[in-house]
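Okay, here's the structure, questions in a sec.
Removed: one protein chain of the complex. Kept in place: all other protein chains.
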Amino acid sequence: MTAPRPLLPDAMVAEAPSRRRFTGGPSGAVIAVLVVGAALSVAAPKFLTADNFEVLAYSVANLAVVAFAQMAVLAAGGMDLSVGAVGGLTAVLVGGMMEAWHVPTPLAILAGLALGAAAGALNGLLVVRTGLSAFIVTLATASVFTGLNLGITSGQPFYYLPEDFKAIGALTIAGVPVLLLVMLAVGAVLWFVFSRVGLGRQILSVGANPRAAELAGVPVERSRIVVHALASFLAAFAGIILTARLGVAQPSIGNDWLLQSFAAPIIGGTLLSGGFLSIPGVIAGAFLLTIVANGLIQLNIDPYWTQLFSGLIILAAGGIDRLRSLNVQRLERAERFALANMPAPRPGER
Amino acid sequence: MTAGSDQSTARPGASASLGRRLWYGLVRWDLASVTLALVVIAVALMIGAPAFHSAYNLRALGFTIAVTGVVALAQVTVLSVGQFNLALTSIGAMVGLLSGWLMQVGGLPWFPAVMLGIAFGALSGALQGWIIVRSGINAFIVSLALAAAYFGAMLGLSRGASFNQLPPSYVALGRASLFGVPWLLIFSVAVAAIVSLVFTRTVGGRKLLATGANPRTALMSGIATGRVTIAAHTLSGLLAGIAAVMLVARLGSAQPSLGSEWLLPSFAAPVLGGTLLTGGRVLIVGTYLGALLLAVIANGLVLFGVSAYWYQSLLGVVLLLALAIDRSRQSYVLRHQL
Partner (left out) sequence: MAEAALAVSAASPAEHPVALELTDISKGFPGVQALDRVSLTLRRGEVQALLGENGAGKSTLIKIITGVYRADQGSYRINGEPVTIANPRQAFAHGIGVVHQERSLVPTFTAGENVLLERIVGTAFQVIDREKIHRDARPFMEMVGLAIDPSHRVESLSPAQKQLIEIARALSQNTRILLLDEPTASISLKEAASLLETIRRLKAQGVSILYVTHKLEEVYEICDSVTVLRDGRNAAPTSPLSELGRDQLIQRMIGRSHTNAPLPARPLGDRKFVLEVEALQSANSPIPATFSLAKGEILGWYGLVGSGRTELARAVIGADGATGGRVRVDGKDARIASVADALHRCRIGYISENRQEEGLFLAHPIIRNVAVTVWGRLRQSIGLLDLAAEKQTAETYRASLSIRMASLRQAVGNLSGGNQQKVSVAKWLAARPEILIIDEPTVGIDVGTKYELHQLIWELANSGISIILISSDMPEIVRLADRILVFRSNRIVADLPNDRDYDSMSRAIMGRIVGTGDDGSGGGTRPREGAGP
């Protein structure tokens, strides 16, 4: 074998790749948070108080974990309509285990998380084995889980939860709620999994280009099942921490999670089309939704209007996602035709 | 492989036994699953719960099917073009409350109030369709967002109020029957007949199904798919409005919770009845059979004294089972080229 040939200067295609084509990202959400936050600090006197921060922190913590769940499934190219149902079911199961069966808190929590993962695995298996769309499968399982929830509790919350469990929800460290730190820790773990761990990278490749992934040997079906299990695990996690915060295991937990579970990731730059996610973006998106809801209260706007604002924000987020994809199309077309325009017509031709 | 292995080009079963041919015919029939389920459950109920076929119970069933059927039709119109209407719950609530308000506070007679409500429903649907078509935003997200926005707008404007001082003549309509058959059911079937006519005998219906079957081909064949899609959403809103005013009459009151339980049945009934989620094919009769199945299941739970809370679970399980069975039925048909 001859020595490696020296690379010729002409042969290098070393133009600096431009960043302009980067489609997803948290920057927009972060800017929006800063802008809205600034506006609210000015308009509402009680916005910047420590008390309000605590309220905001708990809200963001909960919402962000639910949003992480949807983010993961979206990145894999699917969706999960059962996040709220799983959260609620886990909440009452864990509450019931602690109140009715006197299961020790740590064990109950672990059992709840395990059940959540199992529910997700069920979702994933159904999607993969039946070939049905994730939409209809998770719509149906959401109904099953909610029904189980109501059937078990008959709509009645579990009020008598152990003190150590409730303490988790109330604990603060230097004024910062522990639950917020827990959420950040979860986010950090997810960030690590999706950027540095084989499983996470496999999931992302499946969401971005399933055929290329399959050709490379990525187990596409297994990845889909795993990501659904992960999503429901996170939904269960969110249900548990919300229960700890409330101090009561309410069957109605998760009722309003669906919309925001989509809104936060999309606002934060997770692509609807899959293949990309942004943890900071999700947190920023959760933050934005929370301060908007909070701001409405601060500004004494009727709380009945909150849903309207949520809906409009998601519509805006969808609009941004659409603009991004239009931009990508435009740039790709421009590149294709920049070349077609290059050679001038030769003499003798039209 | 199949019977008659030497008949490689003839359709399998062409000269097979009668039993075989019946089986193939059954497997090819789109309504096989739902009819089978209905027969099984109905027989089980008739044997196990004699109260099932009492006049009272059958009338109650009739009322349920009447509303569920129209709700399912509202989803079917959008399914026909291959999309979902996740906001029909909110549109229902808006229309119910608007009509209630017009009657109770506005003092309008029930007919114009109901007509205005239904028109408003159509308008809401039209807006949804317009946003989806013009902005190009992911239709799922638009529908999800509007579900919240519409509901929020309604809550904000009504402040959670409900209306139960409605004109007695209106409420009476909700309860009245003709020869034991509730008027609402007759009306519902009439609406279904009209919708069925639209899909089978009108140009508009053909265009809806073409757009759903293959939007690209439809566009390239000269169909204005954007307008067709908006029309589908408008019709959906209209039907959701009709279902809402029917329900208000039946209940005698208009509440913000109206329509909150509609989402899953609006998908389950059509799917059970053979309508495709991907668009291009609708079966109205099948949709009503599906609605009937859902109502009978709910009814059965009541008759057997099972808590109503388990209904949701059972609904989800039934839907999954029906979908899975239908999938395997379709692949069986494909494999044996029936």
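A and B label the chains in the order they appear, each numbered from 1.
Here is the rule we use: a contact is a pair of C-beta atoms (placed from the backbone, for glycine too) under 8 Å apart; a residue touches a chain by one contact, two chains touch by 3 or more.
Keep in mind that what you see is a predicted model, and the values were worked out from it rather than measured.
Residue A:V197 is the one among A:V197, A:L299 or A:L323 that touches the chain not shown.
For the options B:S54, B:S221 or B:S257, the residue in contact with the chain missing from this view is B:S221. Among B:L18, B:A55 or B:V203, only B:V203 touches the chain that is left out of the view. Considering the complete assembly, subunit B touches the hidden chain via residues 197, 201-203, 206-207, 209-210, 213-214, 216-224, 280-281.
Seen across the whole complex, the unshown chain contacts subunit A at 1-2, 4-5, 7-8, 10-24, 195-199, 201-202, 204-205, 208-209, 211-213, 215-219, 275-276, 333, 335-337, 339-343, 345-350.
Quick note on the criterion: only the chains that are shown with their structure count from here on.
Residues 79, 126, 130-133, 135-137, 139-148, 150-151, 154-155, 258-259, 262, 266, 272, 302, 304-312, 314-315, 317-319, 321-322, 326 of subunit A are the ones that touch subunit B when the two sit in their complex. The residues of subunit B lying in touch with subunit A in their complex are 84, 131, 135-138, 140-142, 144-153, 155-156, 158-160, 263-264, 267-268, 271, 277, 307, 309-317, 319-320, 323-324, 327.
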